[in-house]
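Note that this complex is displayed minus one protein chain, with the remaining chains in position.
Naming follows writing order (A, B and C), and every chain is counted from residue 1.
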Amino acid sequence: MKTLQATNDFVIKFANVNGSGSASANTLFAKSIARMGVPVSPRNIFPSNIQGLPTWYEVRVCEAGWNARRGGADLMVAMNPQTWEKDVAEVTPGGYLFYDSTRPMPAGKFRDDILVIGMPLTEICNATYTDPRQRQLFKNIIYVGALAALLGIELAEVEKLIGEQYKGKEKLLEPNVKALRMGHEYALAKLPCPLGLQVQRADKVGDKVFLEGNNAAALGAVFGGATVCAWYPITPSSSMAEAFAKHCRKYRMDKETGKNNFAIVQAEDELASIGMVIGAAWNGARAFTCTSGPGISLMSEFIGLAYFAEIPATLVNVQRAGPSTGMPTRTQQSDVLLCAFASHGDTKHPILFPQDAKEAFEFTADALDIADRLQTPVFVLTDLDIGMNERLCDPLTWDDARTYDRGKVLTKEQLDAGARFGRYLDVDDDGITYRTYPGTHPSRGSFFTRGTSRDRYARYTEEGTAYVDNMQRLLRKFETAKHFMPKPVVRPAAKPSRYGAIYYGSTAPAMEEALALFEADGIHLDALRVRAFPFQDAVIDFVNDHDHVFVVEQNRDGQLRTLLVTEGALDPARLGAVLHYDGTPITARFIHGDIAKRLSALQVTPLRRTVAGGASGE
Amino acid sequence: MKTLQATNDFVIKFANVNGSGSASANTLFAKSIARMGVPVSPRNIFPSNIQGLPTWYEVRVCEAGWNARRGGADLMVAMNPQTWEKDVAEVTPGGYLFYDSTRPMPAGKFRDDILVIGMPLTEICNATYTDPRQRQLFKNIIYVGALAALLGIELAEVEKLIGEQYKGKEKLLEPNVKALRMGHEYALAKLPCPLGLQVQRADKVGDKVFLEGNNAAALGAVFGGATVCAWYPITPSSSMAEAFAKHCRKYRMDKETGKNNFAIVQAEDELASIGMVIGAAWNGARAFTCTSGPGISLMSEFIGLAYFAEIPATLVNVQRAGPSTGMPTRTQQSDVLLCAFASHGDTKHPILFPQDAKEAFEFTADALDIADRLQTPVFVLTDLDIGMNERLCDPLTWDDARTYDRGKVLTKEQLDAGARFGRYLDVDDDGITYRTYPGTHPSRGSFFTRGTSRDRYARYTEEGTAYVDNMQRLLRKFETAKHFMPKPVVRPAAKPSRYGAIYYGSTAPAMEEALALFEADGIHLDALRVRAFPFQDAVIDFVNDHDHVFVVEQNRDGQLRTLLVTEGALDPARLGAVLHYDGTPITARFIHGDIAKRLSALQVTPLRRTVAGGASGE
Amino acid sequence: MTYLAKPKLHHPDLPKNALGLTRRDYEGTISTLCAGCGHDSISAAIIQACWELAVQPHRVAKLSGIGCSSKTPTYFLDKSHGFNSVHGRMPSVLTGANLANRELLYLGVSGDGDSASIGLGQFAHSMRRGVNMTYIVENNGVYGLTKGQFSATADRGSKSKRGAVNTDEGIDLACLAMQLGASYVARSFSGDKHQLVPLIKGALTHPGAAFIDVVSPCVAFNNHEGSTRSYDYVRHHNEAVNSLDVITMHKEITAEYPPGSLQEVRQHDGSVLRLRKLADDYDSSSRIAAMSYVQSHYARGEIVTGLLYVEPDAIDLHEHLGTTMRPLNELGDKELCPGSAALAQFNASLR
Partner (left out) sequence: MTYLAKPKLHHPDLPKNALGLTRRDYEGTISTLCAGCGHDSISAAIIQACWELAVQPHRVAKLSGIGCSSKTPTYFLDKSHGFNSVHGRMPSVLTGANLANRELLYLGVSGDGDSASIGLGQFAHSMRRGVNMTYIVENNGVYGLTKGQFSATADRGSKSKRGAVNTDEGIDLACLAMQLGASYVARSFSGDKHQLVPLIKGALTHPGAAFIDVVSPCVAFNNHEGSTRSYDYVRHHNEAVNSLDVITMHKEITAEYPPGSLQEVRQHDGSVLRLRKLADDYDSSSRIAAMSYVQSHYARGEIVTGLLYVEPDAIDLHEHLGTTMRPLNELGDKELCPGSAALAQFNASLR
């Protein structure tokens, strides 16, 4: 049997049971590789349950730095008998299987084409520890030690990480190090070290940081000046609110008084969360909520109110697989249409699409500015893949010269100076009108906010002309929005191409990798990453400049493609839908395979560029 | 001054104050014209308020039978000093103004180019009645009498109608007739009878009935076999639920026991309404709710559950002007996108678009069949214009041979006979799977319903392949849906044309009239009325068969056009948006004017049929 | 006639309050409700209470849901910012507003449909959180604006105008508020201005969640025989347990009263609630006793009114949260943004 041989380029998958304490050991494993200067991208695959069900941790080691999920497993650490068959089957031919050999496994349970490495983990633990919880926890550390030996991970880096983790809790430090070494020594002594898969020190990590999107977005909300957060727990967004609380306690406590320069309310549901955000924003505080699909559905009525009454609100939607409760612990990009058009009547909402934790930080801060500027609800659309996985990304940066854009707000001084005030009066012709905060002035600037139609001075009216005037202004405002949204990022191919690809959000890492694959194939494909809705002209021009453009996304119905077609007035026949929606993160392999197939079909069948109409097969 | 001269073709508008009892007098007026064999179409324009604000009643008398709003007023019955200026201004030059001359009006308050007819209504009433409520009520009847004299309406018809109205309440009959005659006699004696506007007996009404859409839809629900109705009051849908209750009391009481073969619950809100509908339908009863835009927004999460768990539900959305509370007593077609895609994740929902009360009856009954057949939420989209106005339409019909299509439901007998049962197992390849009602069989056919993903046997799973399998089947089911939905209605122009128009719902009467105008102009325009979403091939073919197709609708954003483009894979450049959305019903004048203008532009600028891409101006 | 503009000039003799303002300065636009609607009397009482307390009009934020009752904030305090939100969800909007600026007075106005039907959840949760507000429900037992359907406060057995009998248990919002932790709970009647005005004043000065259930007949749809919310019915079944006098800290408290009949409750802000007992056995300081009393009298067909319960040492949401005393909406970049140095440290912790 020929075993896989690879250095700094392979995938290890840990199959565990949730609630068994494997998560921190696995993270330790991944981080130690990064400490050796070799990029890794780990991913949690966990059930919607607290204890006792299968959970996986996938670590892609990749010196080239691709952060996307690769697919497959070159080394399976099979710690969960529940999923044994499936896990064994998943190993790449020539790959490796590491398992707990305490209980002998019948031969039929293995495969001939992989190298099986048994280590009697339970036996070792039982011999060393008496406490059942210790037995369980240290088993994980022991296998990390063993894997370090097998894969050539420097033990010193692992120990340093343990040291950092247990700083101040030295009582815990020592037994962990001991367990680690025990595993390491055992492996060196009894297991086929080194494996064909090896980690070798490199310098490809640089000053990158290891960061979860939810944590980053939460910090973005702090830097962006959010003072009010109202939320309701829902996977995969809860950790954003929890991180916001943590950051606030650190950064937002008034030093003198010990009082909080923030208010966080865990509301009774999503209707209340968004209601509180709207109330706070109406009253001049920066406010946000974070949720996932079901929450947005419940918020729909309120979102329409904020649209029509023109109240800023920032909503971070960490998407999961829908519809309904769907697969709450799987990733998807399937709330794009909902967020763009949420609520009854004619409505449209700006959306930002961060590609990773770094942009989650930046765009959340930006969204607070944009919402104030546009006086409308603004969505930040991330997903479970971005939100709940640690990923290496460039360090976060902040320009200290930046000040908050609070938008058009009249102050007491301006009112005193006689500023003409009509709450819905478009004095600048950008569709955005001035507002005042409640309590500003004893006699000027008060107005009544409502979800019903009204005239430019906020007076209730059922007049058709006033209604239309207002609705058209809202369209004008949506046009203005484009100037405030992050611009698309274009990645031209090496040579001019008739083909293009559009992608967004968490698809970016896989897409970038796929582009490299195409380049290696000598296939030229221009690419554009959409970072916001409404789309700037550059997005529409990109489509118009190509014969055929693939829109790559992680949902069934091609939702961004729908938005492009209708909002950009584009012919759908020229937009191919590349769709991945089984709840796992999209891979470069998938994108490359799918587009390559379609490209060859396109080159056989001439493009329908000159043929109007006719349903496209996509 | 040349006054307007017209027989059986003019518009009268009554300006009243709500809560003043004018509604029944005005209806009496309109009906009496219909009784003379002359088609009328009345429309209520009322405020979101109970008493004291302006309300209008517009009666279009039109022997040609056009049911659409015409616009303008040839005779204004100006009973509301609040809106005097506006009302007077609205009269067609050469038209007539009828008003209460008890209190003298300054000359500046009139116009020179209209004929002013003053009648001291208050004075007459005060002289005749002492009770203030009587004074108010009979004033309305008196002006009906006077108008009958002025317009040539046969008094006998009015009296007959009053007789029918007060059948069994003879005490009320007599004074009403007396008031009517008083007005009639006064007018004959003192007013310029006959006016240039005249009603002349004709035979254009035939066996038509005078019917409100909400009433009709409610009866459709009865005929369609709905046994459970859960609703929450909201204008303009409440009268549907109330009519359903009335019809049920009449048609659904068990004769022997006096017990109800129905259950109606006024829920605490729309979330509860749709929840009850879903619960009832899951348990095998036909169930529906009726609501308006804000209700659908609130129901969004539950709609996704019904989509994904595949539970039949019928939702009648009587649309009003959005967004948010918008103009709750004005009409619009602005919930099309919301209903098509309601909820997070990838979802699509079938919609029926009745054009009038008759179809509201038919489609509501059909929707109950379709929902059972497809096991999914089905929308019936009407609007305030259809729902809350009496309109002449063909008598309702019902085929007694029709039986309810309860869809794929396994009975105890089938289960006993060994029918293979997988709740989500597509045995017929139409995307629709078999279900069982709870309680059917002691040991076979039970299953667990959930909004999470599951396998074909309804077992919970987080497996990507099972998820995708299921989502693709749902697409297949959506394809199957087309066969069960009402087909589009094509109205070819007299001669073959390169131009077409698509319309739906309450736009139909205006569109039909506009088509006649085009025909009169010698302009040929093929037309197609969409009656359902998903669109059948005939709809897409229609677009493909024309160079340019106008999509006429009553919303700002061209929502049906968006659906056509994305679901039909059509080039938006070839679809022109004709949009009317000020809350008033669209008119033939508007459609004719707008399309004529665009047609001439199109004929100057050659069509972009062969030019791919480029944003269209629409 | 609602379309006539109000005369602009103030009568020079109109009495002025401590701020030098007349009642007119606390009014809004003319009501578009039905003539005789109870809600209009409540608006008048709110105007009177704010004027008497010499509240600065622009320092009030008035919020409501949807319904005839929820329209009323347009009809008072036109110098205040107002927010007519969505049906049943005013409490969350008010809570959010309150979080943003703890210095304003928050007045929530709602209907029984708005608060007890669709809005029951938000009503309840705003009470449990102790949001510092005055929350008034204008309770007519029906949905006025949608034409007279029963709301969730309609009494079981009461008759609709069309003769239908309500079979669902009616919700007593005042009892619910007590149970859920509101720290000031009162009930009154729109037809009894003498009782209502001080109750509103007490609520406005109360430093926590203050709730007033005001029975407010709907003349259009619920003022007939068989209704338990008609003027007649309420007049005949009203049992006032106490009468209230609110003394703000500005006024000196001088007079002495015989003990027993009179009880003085001092609130956070220094204001004093002076309660004169009308029912001997009523104790407004015990939540449990108050609930029992109200419910057992209800079982006898009596509507207990007055200040039902007050907890003078109420702690409000901001205290629970430990929020800074400065309004959050006044904090700027400087207070809020940790800056690039902090960010560099954060980055460092992630390597």
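Quick note on the criterion: a residue touches a chain if its C-beta (ideal position, glycine included) is under 8 Å from a C-beta of that chain, and two chains touch if they have at least 3 such contacts.
Quantities reported herein were computed from a predicted structural model and do not represent experimental measurements.
Across the entire complex, contacts from the unshown chain go to A, B, C.
Checked against the full complex, the one of B:H441, B:K482 or B:R498 touching the unshown chain is B:H441. Touch with the chain omitted from the figure is made, among B:E63, B:E242, B:E268 or B:D366, by B:E268. Across A:I234, A:C248 or A:I432, the residue that sits in touch with the chain not pictured is A:I234.
As for the chain not pictured, it touches chain B at residues 34, 207-211, 219, 222-223, 225, 227-228, 230, 251-252, 254, 257-265, 267-269, 271-285, 287, 301-302, 305, 395-400, 402-404, 436-443, 446-452, 460. Residues touching the missing chain, restricted to chain C, are 117-121, 124-125, 127-130, 152, 156, 167-172, 175-176, 179-181, 287-289, 291-292, 295-296, 299, 320-321 (touch as defined at the top). Contact between chain A and the absent chain runs through residues 19, 48-53, 81-82, 232-235, 238, 266, 268-270, 294, 324-325.
Quick note on the criterion: only the chains that are shown with their structure count from here on.
Summarising the inter-chain layout, the chain whose CA centre lies farthest from the centre of chain C is A.
Once the centre of each chain is set as its mean CA position, chain A and chain C turn out to be 43 Å apart. Taking each chain's centre as the mean of its C-alpha atoms, chain B lies 40 Å from chain C. In chain B, the positions touching at least two other chains are 48, 294, 324-325. Under the contact definition stated at the top, the residues of chain C that touch 2 or more other chains are 86.
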